[in-house]
Every structure is written in C-alpha cells, then in structure tokens.
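Removed: one protein chain of the complex. Kept in place: all other protein chains.
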Amino acid sequence: MMSDSNAQATPSIQICRIMRPDDANIVGNVHGGTILKMIEEAGCIIGTRHCNTQRGTCFSGSDVDNDRCLAALARVEHTDFLYPMFIGEVAHVSAEITYTSKHSVEVQVNVLSENIVTGAKKLTNKATLWYVPLSLQNVAKIIEVPPIEYSSPEREEAGKKRYEAQKLERLETKERNGEVITHVSLPEPYTVGFSQSSLIHLVCPSDCTLHGFVHGGVTMKLMDEVAGIVAARHCKTNIVTASVDAINFHRKIKKGCVITVSGRMTFTSNKSIEIEVFVDADPLVEAEKGKYRAATAFFTYISLDVDNKPLPVPPLKVEGEEEQKRFEEGKARYLQNKAKRLADKEQQQ
Amino acid sequence: MMSDSNAQATPSIQICRIMRPDDANIVGNVHGGTILKMIEEAGCIIGTRHCNTQRGTCFSGSDVDNDRCLAALARVEHTDFLYPMFIGEVAHVSAEITYTSKHSVEVQVNVLSENIVTGAKKLTNKATLWYVPLSLQNVAKIIEVPPIEYSSPEREEAGKKRYEAQKLERLETKERNGEVITHVSLPEPYTVGFSQSSLIHLVCPSDCTLHGFVHGGVTMKLMDEVAGIVAARHCKTNIVTASVDAINFHRKIKKGCVITVSGRMTFTSNKSIEIEVFVDADPLVEAEKGKYRAATAFFTYISLDVDNKPLPVPPLKVEGEEEQKRFEEGKARYLQNKAKRLADKEQQQ
Partner (left out) sequence: MMSDSNAQATPSIQICRIMRPDDANIVGNVHGGTILKMIEEAGCIIGTRHCNTQRGTCFSGSDVDNDRCLAALARVEHTDFLYPMFIGEVAHVSAEITYTSKHSVEVQVNVLSENIVTGAKKLTNKATLWYVPLSLQNVAKIIEVPPIEYSSPEREEAGKKRYEAQKLERLETKERNGEVITHVSLPEPYTVGFSQSSLIHLVCPSDCTLHGFVHGGVTMKLMDEVAGIVAARHCKTNIVTASVDAINFHRKIKKGCVITVSGRMTFTSNKSIEIEVFVDADPLVEAEKGKYRAATAFFTYISLDVDNKPLPVPPLKVEGEEEQKRFEEGKARYLQNKAKRLADKEQQQ
C-alpha cells in the first residue's frame, strides 16, 4: 500500500482485517461472502485509483478530459476457496492490476489467512475481477482506461487472451437472465399478493444474548424491515412506521437458526395501511426440531410527502373470503385504536 | 443515566445514540425498527440488571440461590410512533421498571429525539415491554423477580391490572400462531423445492459507492448468504463455500432498491453441492422501471466434519425434466472444473 510510488508498472494494494464472530458461522468458519466482499473492496480501490491517473505524457487519449470515475465491478472469474478461514485470523487481501483494455481493467487478487497466534499462513483464494470505469458526472458513460506497462510482451498477450475469453462468455450468459425461480403468475397491483414479501436472515453472534438466543429487538427490527418493504411496494412513496400492535414472543430463537420474516397487507384506511408480520424460525442443523412460529404482529404504516405530511394511500384490492375476513378484522383494530387514541387525548386535557 | 444510585425505588436507565445513514431510509426518516431495537436494548439491560440484584434483607425468597439470569423479552404492548426521527438527530431512550410480578418485569420506555444543532426535542415513542428472567445455567428455568418498591399503593394496583390484562391477551393470541402465509404443500427432503430459499435486502447507504450504486462485493456477500442457507438446509451440517463460478454483473443496482436474492440446488456430486443464485433488483419507488435481473451465479459448497474434512453429501432428488436438465448441466460444470483443477496442478509441478 502506498508502495505504488512506481504506479506506472503494476499498481497494487493490500487490505487486511481480523475476522470477527459476525464474519463466520457458528462453528467459526468465515463465510465465503465475507471474503468475496473484501476481495471486491480491494479491486474497487485499485481499479478506481488507476482509472483516475491520467499520466500526461505516456497517455494521450483524445477523449480524456478531467472526468473522474469510479470502477464498477463487471465480472468475477471462477474463484476457489482453498482452505477455510477462522475467527481471530487475519485476512490479507492483495490486489494487482494485470491487464487493461480500452474500457476495462483486470485485477488479480490473492487472499492469505494468517493465524497471528501460531504464525501459520495459508493461501486461501485467488480471484480475478473485471472492472469498468463509470463517469462520476454521467454514470452511463464509460471512461477510457489508462494502459498499464507490462513486464513482458508475453504477459500482455496472455492478458489479452483472458480479456477476449471473458468477453465471449459474458455474451453467452446474457441469455440465462430471463429465467425466474418461481413461475407464479404476476399478481395485480394493489392486491395482497402484489406487495407480499418475506426475508430470511441467518442469525449471527451479535444478534444474540449471552444465552445464545436472539434479542427481541433484533426480531422486531427485521419485522419492521419486511413490513416497510410491503408498505413501499404498495404505496410507492416514502412510508414510515406509525404504530405496532402488541407483539408476543412465544418461543425463543436460537443461534444457528434461519429466521423467515413474512409480511402481507391486511387493511387500508384512507391514510394508513396495516401489515401482518410472521416470524418463523428454522433450526437448520437440528432439523428434527422443525420450523416453528416465533412471533406475529400487526404494523401500521403511513405515507409521507416531502413536508412529512400524511398522504392518502391506494386502497387494498381484496380477493376471496379469507382476505375479506382479515380486512374486516383489520378495520376493527383500526377503529379500536382510533377510539383509544381519542380517549387518551381527552383524558390528558 | 446512572441516576439509578437509589436503585431500590424505581430502577431506570438511559441510552442515547446518533442516528446514522444506515438507520434510515433514503429520504432520511429513521426506520421504526431501529427505534424498536434501541427500546428493547434498554429494556433488556434494566430488566437483567434488576433481576440479578438479590438484596439480602428485603428479599428473602426460598428458591433464591445464586443463579444468574438474563431478561428475555416476552411481550411488547401497542406502540405508537408519534413523530418521524431523522439522520443526525440523537435518540434518547429512557427505561424504567414500573411493575414486577413473581416471574415478570414491566418496563416503560420513552424515546425522545433531539436535534443537537437546533436543540429541538420531541417525544417520539412510549412503549411498554414485559420481560421474563431466564436462568443462565438452565434456560428453561424462570427465576423469581425481586420486587420493586412503589411510590404509592395506587401505582402498584394499576401495574397489577396491566399485568393481568396482558396475561389474558397472550393466551388469546396463542391460537393465531398456526397460520402460515403461503399454504403450499411442504416439499419432500432432498428435493430442489425443500432447500430453495430467498432473501430480500433493502439497500442501505453503506452498501453503496459514491455513485449511489451497490458495491459488487455487497451483492456477492448476499449471494453467498442465500447459497449457504440452501446448502445448510440440504445437508444439515457445517457447510463452507468451496468455489464460485464466474459471475457477471449485467446491471447496476441503485440506492433505494430492494434486492431479492434466490437460490436453488442444481447438482450434487459425492462431496459437493451446486447452487444457482439469482439477484433481482426492484426499484421500489421508481416502480415504472420494473424489476430486473442484476446477476446470476453458481456457488459450490462442501460439508465439513469437526476436523474440517469433507463429508459425503445427501444426493439431490431431481423431479421433472427441467430439474434433470439443470442437474446434467451442473454435472458438466463439475467435471469441467475438476479437469481444470487437475490440469492446473500438473502445470505447477
């Protein structure tokens, strides 16, 4: 790092960080995703830095003005995870630019794990990433990449081959993109099915108490997150939580579970929408225990304009008896809460 | 805070924190879930602290040994969000124990928002939480709660009424819990449908570049998270990422989008499983743009025993032509990667 005083040759960078409990699963193996994220951060730094070095003499492009850019990830080549990494180890990520085409940058990244207690070091990953520099002024514009100098003509030739190969493959995979996992028929806007959402969350150590059970507050935050997405999908405006109905936490959720939080609309008044949220816990490894319902609640959202004044919300399109029943129940809760608020106000006066 | 020097009377605590960009939505309104999480943290601290104060003389319970406990959230009463809170404001959460039954603690929490620049303060929430102290040695055991002293007999009486009311309501809601959002028939173990998973993630500021687009590394981390859940659901063991196939990032994902990441199994060899992952972006507010596929990839996982040696994995039960076709394609990729690894090894020797 900062060792790029000779930036002309092969610019490089190194990142390192101690692996923490939240970076790993419950037996202490660092998630592949944690490593991929670090790899990409190193690539982004070195790619952006390089594409903004406009070295007068050795690089005279006609369309090279003072436009600054950020390197955006376009492709990651096949990456193997050679050894597992553990909590407490230091991940060293070193990145180097190994090829530049007119509009793209190839970055090669090595990851080493170091056990700072025993001193053991292992190469855990080798990755290749392709970046494209996008203008900061106009993100649709791709900037020209300053060329690097190669230590030998063979290196440049090999880089060019890799460039051509990945270009071909990118075209081929474009076709796969139409596919969708669940071939459900798209529900109509403003129906319950349209905005219905669910998220899954793998419980991590920081979500848990000393007992190894999820904090109630973490569960509520996830419930609000799903309910907020449901509300935004329905209203397509800035929405905020207006109230939460009483929530009972029937069963505890243990470390190592996957939490599924699902939300669906139940009711709309003129200026509010009610969303029912379910929390289910799935003890992944102790699967014999089976999934169970851990909590349920009703969240009420309102939609705000730019001055934070409530906006009217689109009415819910109710389909079938079940939904109609839930709508009526929601209406009853709405009226009850309204009456209670009024009574509270009078009492205060 | 720290004003609980006279802890005998009504123990209290105060928490405060500056609201950060990741606590809020894109227009700067703090998520209700952020506030609920802070409320619960305050309740958990004061509840746990209180239940571990066993004051010799004034509290002589027979089963009061030296068993330590943590307060677990059992219920949150209906909570209104009176005003929106904004990034840069300080949230002040103050919690006070207002009632204790033999086995539960009622905590009342007030939240104030303070604009530290203008000095403006607003009461934004009043919440009531119920905690139950669980033994640290045996989490199934509920500890006896030391009684608090009330400033008046009326206060104690009112608390008792609240206690009875919530107890009744908790019993009633138990019945609701059987319900599930989608009444699909449960798929058979080891099929594609059984382990198939998807998560949604609301893009937050820290996920983004200066352009306001999601870092590729953030997307890859989410992809690995879903693939890991799929793998764990199938294997029910400790699984780790073994490799990731080339990933192409076709389209950028903008701030304010909801990302849906879905994974399904495609192939199993003796000791590895392959999972296909799809990333879809949904520009919530600019809904006219519609959802789009942002990336796809194949992740390979292996299952490890306690010595980090690979374990055999249960074979995938393939159903229908589509799944069979994908299985064959997965096998081809598997054999190709294996051949490539062998070739690389030979080259190095």
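Per-chain numbering from 1; labels A and B assigned in written order.
By our rule, a contact is a pair of C-beta atoms (placed from the backbone, for glycine too) under 8 Å apart; a residue touches a chain by one contact, two chains touch by 3 or more.
Note that the coordinates shown come from a computational prediction; the quantities given were computed from them, not determined experimentally.
Contact with the chain that does not appear here is found for just one residue of B:Ile45, B:Val139 or B:Ala246, B:Ile45. Screening B:Asp22, B:Glu164, B:Glu188 or B:Asp344 for touch with the missing chain picks out B:Asp22.
Check A:Val90, A:Val139 or A:Leu311 against the missing chain and you find that the one touching it is A:Val90. Against the chain not shown here, chain A presents residues 1-2, 13-18, 20-22, 41, 44-45, 48-49, 52-53, 68-70, 87-88, 90, 92, 94, 112, 114, 116-119, 136, 205-206, 208, 210.
Contacts to the hidden chain, counted on chain B, fall at residues 1-3, 13-18, 20-22, 41-42, 44-45, 48-49, 52-53, 68-70, 87-88, 90, 116-119, 136, 205-206, 208-210.
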